[in-house]
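The other protein chains are all here in position, but one chain of the complex has been omitted.
Per-chain residue numbering starts at 1, and chain names A, B and C are given in the order in which the chains are listed.
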Amino acid sequence: MNDDARPAPTPTEPLWKGRITGAPDPEFFAFQRSLPYDARLLPQDLRLNAAWARALGQAGLLNREDVSRLEDALADIGRTLLPVDAARGDEEDVHTLVEAELTRRLGDVGRGIHRGKSRNDQVATDLRMWTGEAAPALARDARGLVAALAGQAKGWLEGGVIFPGYTHLQQAEPVLAAHWALAHAEAFRRDARRLAQVKEAALASCPLGSAALSGTPVAIDRAALAKELGFAAPSANSIDAVSDRDFALGFLHAAHVLAIHASRLAEDLVLFSSREFGWVRLPDAFTTGSSAMPQKRNPDVCELARAKAARVLGRYTALGATLRALPSGYNKDLQEDKEAVFDAFDSCQGVAHALAGTVKGLVLDAGRARAGLSGFLLATELAERLAATGLPFRDAYAAVARAVQALESGAAADREPDLSALTPEAWRALGPEFTPKVTAGLTLDAALARRAATGGTAPARVAEALADVELWLADTAKART
Amino acid sequence: MNDDARPAPTPTEPLWKGRITGAPDPEFFAFQRSLPYDARLLPQDLRLNAAWARALGQAGLLNREDVSRLEDALADIGRTLLPVDAARGDEEDVHTLVEAELTRRLGDVGRGIHRGKSRNDQVATDLRMWTGEAAPALARDARGLVAALAGQAKGWLEGGVIFPGYTHLQQAEPVLAAHWALAHAEAFRRDARRLAQVKEAALASCPLGSAALSGTPVAIDRAALAKELGFAAPSANSIDAVSDRDFALGFLHAAHVLAIHASRLAEDLVLFSSREFGWVRLPDAFTTGSSAMPQKRNPDVCELARAKAARVLGRYTALGATLRALPSGYNKDLQEDKEAVFDAFDSCQGVAHALAGTVKGLVLDAGRARAGLSGFLLATELAERLAATGLPFRDAYAAVARAVQALESGAAADREPDLSALTPEAWRALGPEFTPKVTAGLTLDAALARRAATGGTAPARVAEALADVELWLADTAKART
Amino acid sequence: MNDDARPAPTPTEPLWKGRITGAPDPEFFAFQRSLPYDARLLPQDLRLNAAWARALGQAGLLNREDVSRLEDALADIGRTLLPVDAARGDEEDVHTLVEAELTRRLGDVGRGIHRGKSRNDQVATDLRMWTGEAAPALARDARGLVAALAGQAKGWLEGGVIFPGYTHLQQAEPVLAAHWALAHAEAFRRDARRLAQVKEAALASCPLGSAALSGTPVAIDRAALAKELGFAAPSANSIDAVSDRDFALGFLHAAHVLAIHASRLAEDLVLFSSREFGWVRLPDAFTTGSSAMPQKRNPDVCELARAKAARVLGRYTALGATLRALPSGYNKDLQEDKEAVFDAFDSCQGVAHALAGTVKGLVLDAGRARAGLSGFLLATELAERLAATGLPFRDAYAAVARAVQALESGAAADREPDLSALTPEAWRALGPEFTPKVTAGLTLDAALARRAATGGTAPARVAEALADVELWLADTAKART
Partner (left out) sequence: MNDDARPAPTPTEPLWKGRITGAPDPEFFAFQRSLPYDARLLPQDLRLNAAWARALGQAGLLNREDVSRLEDALADIGRTLLPVDAARGDEEDVHTLVEAELTRRLGDVGRGIHRGKSRNDQVATDLRMWTGEAAPALARDARGLVAALAGQAKGWLEGGVIFPGYTHLQQAEPVLAAHWALAHAEAFRRDARRLAQVKEAALASCPLGSAALSGTPVAIDRAALAKELGFAAPSANSIDAVSDRDFALGFLHAAHVLAIHASRLAEDLVLFSSREFGWVRLPDAFTTGSSAMPQKRNPDVCELARAKAARVLGRYTALGATLRALPSGYNKDLQEDKEAVFDAFDSCQGVAHALAGTVKGLVLDAGRARAGLSGFLLATELAERLAATGLPFRDAYAAVARAVQALESGAAADREPDLSALTPEAWRALGPEFTPKVTAGLTLDAALARRAATGGTAPARVAEALADVELWLADTAKART
């Protein structure tokens, strides 16, 4: 397959030539280098190196002037190289890149910073710092979805928009459209909370100062270092610190759950915007057509949202399988963690933005929604009314079932019976239990109103739930400032 | 494949014959029934029903006497059927079983309890309650592994036992055996914390009272009900409540991470107990032999621990893939959640118990461990000493690398050079930088002692870390009483 | 979690006490024993042992009489224990069970059969034999689905039943219902072929005679032995033979693909039987209701079919992750292969049977299907007609798109425009290119008829495709006799 003709970069001098003679095989070198993706950690690695320089300075291992020159050089590297063009560098990885750039700028002073630390503790620290920013970024994206859903819920609640609630994709009971929107919002609120735990886990302990595996030999203040880099504490065990990737797998799990939630919302939208359901129209800016069929309006956003949940699951699976049965200490297998984490983040962010835009712009046709309601949608309400007269629920259920079957078999093919439209006589014919007291006022609104316990679809409850979500949005908006 | 000759149970009357005529196809009925595994939720379902009966009573929908009779009957069902023999019942699922048993005992009173609730909210509640117990049970198992490791660490620290620390499975630097044990303990401590979050998530919101999807039509106090069943609050949205399985996937994630940690400890033990590493002997009670090779001592526990991490990953994958793109509301696909959760729990518990027993009983041969140390294990320590004289670390690294190569090429095939055993003359021959000041006292103990920052392998640091773990064990032991 | 109160079996004497002192820890013994599931291999293990006895006889290592007694005893074990009640035995695994039963019956003669073989080569051989039967069994199930689909296709083709073809779940072009059914049939035909390759791979090479890993020390004729057990040849390398599980993972892959196909058919049926699509009614014998909502008809079969594809994927993931990075030779991790394979088989068989029954019994309402067709469904046909006049396709596409937009914006809210019902005047108003020559006879039937290349939905092509499938069904039916 010569179809992918990116030439391999010329191997640059790696940092590790200690006991190895001769140049690495170029294909092998290209195979094992990580700069094409770990360059994304450059901002973190620069902050890490600056903090390390200061720590060495405080420990008396670098003089004040050298610390200052290192800080300046690191800032300059950031100015020069960010945003990173990963295709550019020839170095093996981001740590080698930073060391090389420092050496170019400062000679021996630059070469001196790599003391008492190792790529093992550096990469673990960098990735934790990155994850500590990525998790709240995704939480904000989840919040954006909540805001979009709450915005629509507000309008639909005011409009009293009703559509069918489903179980098994069969119409089950009527619900407020706002209640449906808030169901999805609830899931994304959980994501925001879960991602806060992920951030906390990532920043709970700072590996820097663990060196290769046994702890740094230089007498630095790890607690101060950890604090400076935004961590709660230094890691408690150096062997564990360099090979622990729980935080990365935890991030993938949280991203996966977010992606699942997005995929479920997306599936609902694919259905509701189909011609058959038909009460939702996706905004043009988030819809595609067909190159062959001029009449098509395709919900590509939603379909990709479904697929990305599978993609993130694949990333989770890959990292989980990689970690399994690894011997303790750093092993090169761990290098695969970064692409997994970055890709899951990008996938979720892409989905969240596109889906939030879609939700904001979608139009719900309340008339079509109501027209699509099954005439049997009040069967459970009816059974409940019978039960309220003292009939055991199982008998009430059976009576309604008999009525539904009788109505169905007697109906004309093109006209579905509607429980809310039967005359008292029609009811009487269906059974003596269907007294006027039971069947009077059997309406959608009455059924909704009866679901008045916390969390139910009664308008008053939904209004409360919406208010609660709006309060949360306000609180989390404040938290960001 | 007639090899699996379990006869299908005769279909019992299901609860849902409403609009369906005729008997279900027997093979289909067997295919879709869940009693063989959801019977495990019987204790939870009995508690749920008792609480529901009381809630109906408080709402004035059942009289005091009937509530009392229901409570008694539910207690009697527990006495009669627990522990459950899943092969016994013919019912479709655990909820049908409870309703059938109540009806057998109480007739119409028994049939009356199924009002205002649905199997959808019941099963979600039951599984949350179960998970709320399973998570702390696994946390206790993780604690058991910490205790076993800490117990061994204590002895090894007192004995000053040293063995090689590895990266890439190559000897890297010397570490205390206790430091290695505490590295694994650290991972299991994280598990205990993660599982506490899983418990909290499972019991955060009580679905009961959501009914099929739109909320219960009966006027019960959901907040009191949630509290009685051990939940923090009632669920906020009924549609979300019946189809949310985040807590189950979160449990699988936490179980998976625990299983990964166990598999990594297991892998170390497989290696250390091999003839080639050879300094660990597993206890006979946790070792198997070969049916063909009389001399074998096989670490089956550890190998199964490795495999179970893959198994739990498979369960996670299955549930994640099941949830993806499900339309909102309850769908029968969700029925697959239970086997996944139960099997992950059983797998982790089996691993944790067997591995804790193995750790407790293993014997470490300190002499063999020390005899197996590479003579080059102090290379990093030497480079650090050079760096401490003011040489840039990269130059120090290069000087040591040259020395290692020179010693290696000059060594007799059967005798490995040992950096700690060179004479001052030998050092002088390797380079002018290797002054007596640099090379004197280049010992394992000196190298260990220098790793004295927090989290390092210096004996004083390891003693502190052990004390911290012992304190945690004491605290968590108290927490259980 | 004391909720699962199956008492652990008392450890029986294992076969491997060689160098191990004392009894195994009971919990560990229960954790590592496999009889509860590998008992399913008893038929295979009995055949294997009988063949081995004969091979030892032919090699002069057992006398004729002992061979005969062993054969009789093995047959007797089959008569006594099959079908297996896995809960019964206390032995460690199926091989120990067979050896124990032989010893009970024949004393030393029974104990003598375990010579020159090992559980390592036995279990690999047993599982290959089992897979060699399971794969064609699943192929027959796939064939059953093809037959059910072809049966319906025949009727629908005769009735000229049309429904919408979808892309992105949006109506795209009209298709014959028979064409849709045969699309799914095509997928299941591929399954049958794939499973035939799986069978071939399983029976390609016989591990028996590889002993623990280095090859059997007894001078038996492995080629004859392989042939007698149904294999193409003996395995070529003993180390590979005892640890190769490619055939098991290949089986899981094929089962997974079959399950995916079933899940896609199931998804179509969930949609088509929803009230909104509404032209398919599932048979009562394969439909469930709701315990709360009397009017419900739920497609549980289809939902479980969807979920089982995720379950089988989980099994594949688990075995793949288990095999990764295993050192060569047998490792206990491999023990996990069996539950994965058995469960995937059972899941697929359950799905295939239930879904075939569902397909056979479903009723398609041709009138409702036709009534549900979008009036724009002929847009592509119209564009093609324009292109046939010489207009570049992109211009034709644009012209039709303009027409569709114009019609849509001009339409009354409750009446969708229908391209096939426009008058020549209406066409003229839409653009000069819409000449009567282009727009005359713009009907569903004309559109179908034009898709007349191989594989298209033109009735003649579908009839040919159906005939081809029926021929295949006849051929494969013969193959089974």
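Definition applied: contacts are C-beta pairs under 8 Å (C-beta built on N, C-alpha and C of every residue); 3 or more make two chains touch, one makes a residue touch a chain.
Model, not experiment: these values are computed from the prediction.
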Considering the complete complex, identify which of C:Arg40, C:Arg128, C:Lys296 or C:Arg451 is in touch with the unshown chain.
C:Arg451
Contact partner of the left-out chain, one of A:Asp108, A:Glu158, A:Asp346 or A:Asp445
A:Asp346
One chain isn't shown here. Among B:Asp38, B:Asp66, B:Glu186 or B:Asp300, which residue touches it?
B:Asp300
Hey, which of C:Leu82, C:Ala137, C:Ile239 or C:Ala429 is the one touching the hidden chain?
C:Ile239
Per the touch definition above, residue among C:Val84, C:Val257, C:Val280 or C:Leu430 touching the missing chain
C:Val257
Looking beyond the chains shown, say which of A:Ala51, A:Ala124, A:Ala212 or A:Leu419 touches the absent one.
A:Ala212
Provide the residue numbers of subunit A that touch the chain removed from this figure.
1, 3-6, 14-25, 27-28, 31-32, 40, 42-43, 82-83, 95-96, 114, 117-120, 130, 133-134, 137, 211-212, 284-298, 300-301, 303-304, 306-311, 313-322, 331-336, 340, 342, 345-346, 349-351, 353-354, 357
Extract the touching residues of subunit C with respect to the undisplayed chain.
15, 17-19, 21, 108, 111-112, 114-116, 120, 165-169, 172-175, 179-180, 182-184, 186-187, 190, 194, 197, 209-220, 222-223, 234-244, 246, 249-250, 253, 256-257, 259-260, 263-268, 271, 306, 309-310, 313, 316-317, 320-321, 323-332, 380-381, 384, 387, 392-395, 397-398, 400-401, 404-405, 408, 447-448, 450-458, 461, 465, 468
Quickly run down the residues of subunit B that touch the omitted chain.
164, 167-173, 270-271, 274-278, 289-300, 303, 317, 320-321, 324-325, 367, 372, 374, 376-377, 379-380, 383, 397-398, 400-401, 404, 413
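By definition in this document, only the chains that are shown with their structure count from here on.
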What is the distance, in whole Å, between the centres of subunit A and subunit B, each centre taken as the mean of its C-alpha atoms?
24
Where in subunit B do residues touch two or more other chains at once?
15, 17-19, 21, 114, 120, 211-212, 306, 309-310, 313, 316-317, 320-321, 331-332
